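Every protein chain of the complex appears in place save one, which is left out.
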Amino acid sequence: MKVLKNKHVPYVLIIPLLIAFAVLIGYPLFNVLKTSFYKATFLNPSASVFVGFDNYSWLFNFKLYNPNISYFMAAFLKSLLWVGMSVIIKVVIGILAAVMLDSKYLIGRKVYRSLLVIPWAIPWAIAAMMWAWTLNSQFGIANSLLLHLGLVQEPVSFFATTTGAFISTFIIDAWAGMPFMVIMFISGLQNIPEALYEAARLDGANAVKSFFKITLPIMKPVTLTVSLLSMVWTFNSFDVIWVLTQGGPARATETLPIAIYNASFRMLRLGGIGKASAMTIVQVLVVTFIAIFYIRTLKEDTA
Amino acid sequence: MKKFVVLLLVVLLFAGFAFSKETLRVLMPIGGGYTIEDQEAIGEEFEKANPNVSIEMEFVGWDNLWNKIVTSIGSGSAPDIMYIGSRWIPALADLGAILPLTEYISEEKKATYYDSVWETVGYNGDYWGIVRAMSTKAYIYNKDMFAENDLEIPQNWDELHAAAKAIHDPDNGVYGIGLAGKRFVSTVTQFQQYLYANGGNIVNPEGDAIINNENGVGALEFYVELSNYSQPGISEWKREDLVKLFETGKIGMFIDHIHNAKAAEERGINVGIFPIPKGPLGEKPYSTVIVTDCISISSQSKNVELAVEFMNFMTSFDNQKAWDLTLGFVPPMVEEKNLPEFQTPFWKQYVEAIQYGVPEAVNIKDWEGVQEAIVDSLQNVILGNQTAKQAFDTAAYIINLLQK
Partner (left out) sequence: MRPKTKILIRKIVIQIFALLFIGFMLLPVYQMLLTALRPADLSWESPSNLLPNQVTLKNFAKAFELVPRFPRYLLNSFIYGIGVSLISLAIAIPAGYALARFRFIMKKPIMIFVIYANMFAPIMLLVPIYVIMDKIGVIDTYFSVILAGSIFTIPLSTWLTVSYMQGIPKEIEDAAFVDGCNHFNIIPKVVLPLMGPALVAIFIYSFITGWSQQFILALVLVKNDKLMPIAQGLYQFFSRSSVRWNELMAAILLSTLVPIILFLVVQKYIVKGLTSGSIK
């Protein structure tokens, strides 16, 4: 131990992490990049043939179910819309819920907050099964509630139409991500000095006005950080859709992660892991792009 | 104490050498009625009769079975014996993953089964498996609802349509017929019942897609027309869930296995069974899809003789009979139909359907891909995105790509 100088200590401590990153992330990333230039199937990954950029042109040329748009582009655009909607819900509802749950007028704040984190601890795949049953058109309580409240006349088949399934899945995804958002927003709200609101009240501002004039501007950096993080997580979301619709009906919920999975492991003849790797590279690029913004906002935060 | 432990270890070590056995690795499905105990019991029985053989069973859920088989073949670690859906035979045979078994099947064994049963395991002039489980389907209907509406048992599609229409009463939560349309395996089989009843098929004997001919398009149009008198939102229902609608008196009829007819009867529904009637272009008076699962031998097996022996043991008359009776499968062996257990009114309908049966998938090289294409077409038409002709033209195009 004596031989080791103090300045070497951090390197020794950090080496396991670097090795883990190199082996578990670096090498797989390299591997996916490499595979994206090969024709290969998961049946026999080692027997692959170099095909140059074929897999990338496949992304834009291969049309399967829709003659107007390539298989990849359809999934990619669907993903963007799906993620966008889910994140908007999470942010808007999340901020409003945070303001409510942080309000000093709310009785039982602690109880609410404990209850709120329950969905966070439920595995997404299992949560999706619970939702499938809750939203069952004949026997679920969601429809029962809607009928009892007179909001609908006939039970709603949430997953039966393309639009219905698309909306239902992103709302369920928003549900799953909501506890994290609300908790982050609440901790942001707690940093706002009460004095600011007092001052506004003296100037005659009402609750709505001070929400827009004080709360929102101060919350902007937190909101930005959290939305970017949630954007990435949502972009990678697989379990919810897989369990609920498997990408159906009529491919309406086949987002990029679902398409990657299908191309890798289900489209034996038309897909393959080479093509799936090319799609994965796009996925990685999108995530990296968002990550750059995210890291920037973090830096500004701490500057 | 220490000495004793060492001694024990030495004894165990020797014991291990002395009784080194021949091992047979068997891949079995779990779920959907298949229990671990039932299957392990057969292995143990075989071990008793053959003390130098050890049967090692590995269980995989049906959802993973296909992937497990292809990946273990890819990595060279395939089990000796594999339980497969017969619809996978062409793909596995083309991959060189399973052995043709024609030379191992005795004339006697061959005569034990119906010809239509053998058809389900045939490809390129060879047999690739021995059928282990078989199912035919029929309509399960609510006798009370039929009586209330003065309905006779439908003998053709017009009568079927009329019956569904007569029973349909959505305001009171009663629907004429239960249909499946979810993106799921069983949805395709459910639709195939109508396809075959109308004399259609997915591909012709040459392997070219014919699903978009008038038989196929007619079947799809009829399916979608029927959905006007079915439970709402059929594209979120899979066949497995329909029985609950039937048990709760919400649908008048649906196509399913015999065990669901029994389940509904136990819950107090007055259940009847009728065979699937032919469509306007159908030739035979009735129709059913014959689905079989079979046992096949991996081309990587080093002990083919022993594997064949175990395969024959598993499918012996007594074992097969016990299997069919416990799990409620339609008997694939000709002799079985005379057993008293199969003489009930319910069973008779399912056993008699065999003669009208058409195998689920013959000459289809990538069943999983074909299945996706068909479900997509079905959903597109149900949701009004495409006409039946357009949807099946697309499906045919994809199927032909997959058949190359």
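So that you can tell them apart, the chains are marked A and B in the order they are listed, and the count of residues begins at 1 in each.
Following the convention adopted for this analysis, a residue touches a chain if its C-beta (ideal position, glycine included) is under 8 Å from a C-beta of that chain, and two chains touch if they have at least 3 such contacts.
Please read all numbers here as calculations on a predicted model, not as lab measurements.
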Absent-chain contact - pick from A:Met73, A:Ala142, A:Ile167 or A:Leu196: A:Ala142
Absent-chain contact - pick from A:Phe76, A:Trp124 or A:Phe166: A:Trp124
Among B:Glu221, B:Asp241, B:Asp293 or B:Glu368, residue touching the chain not depicted: B:Asp241
Touch list for chain A against the chain that is not drawn: 1, 6-7, 9-14, 16-18, 20-21, 24-25, 27-29, 31-32, 35, 42, 45-46, 93, 96-97, 100-101, 103, 105-107, 112, 114-127, 129-134, 138-145, 147-148, 155, 175, 178-179, 183-184, 187-188, 207, 229, 232-233, 236-239, 242-243, 257, 260-261, 264-265, 273, 276-277, 280, 283-284, 287-288, 290-291, 294-295, 298-299, 301-302
Contacts of chain B with the absent chain, listed as residue ranges: 30-33, 35-37, 58-64, 67-68, 71-72, 74-75, 173, 240-244, 247-248, 250, 260
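Definition applied: only the chains that are shown with their structure count from here on.
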Chain centre separation in whole Å, for chain B relative to chain A (CA means): 38
Chain A partner contacts - residues on chain B that touch it in the complex: 67, 70-71, 73-74, 91, 95, 170, 181-184, 231-236, 244-245, 250, 365-366, 368-369, 372, 375-376, 379-380, 382-383, 385, 394, 398, 401-402, 404
Interface residues, chain A side, partner chain B - complex: 42-45, 64-65, 137-139, 154-155, 157-162, 165, 245-251, 265-270
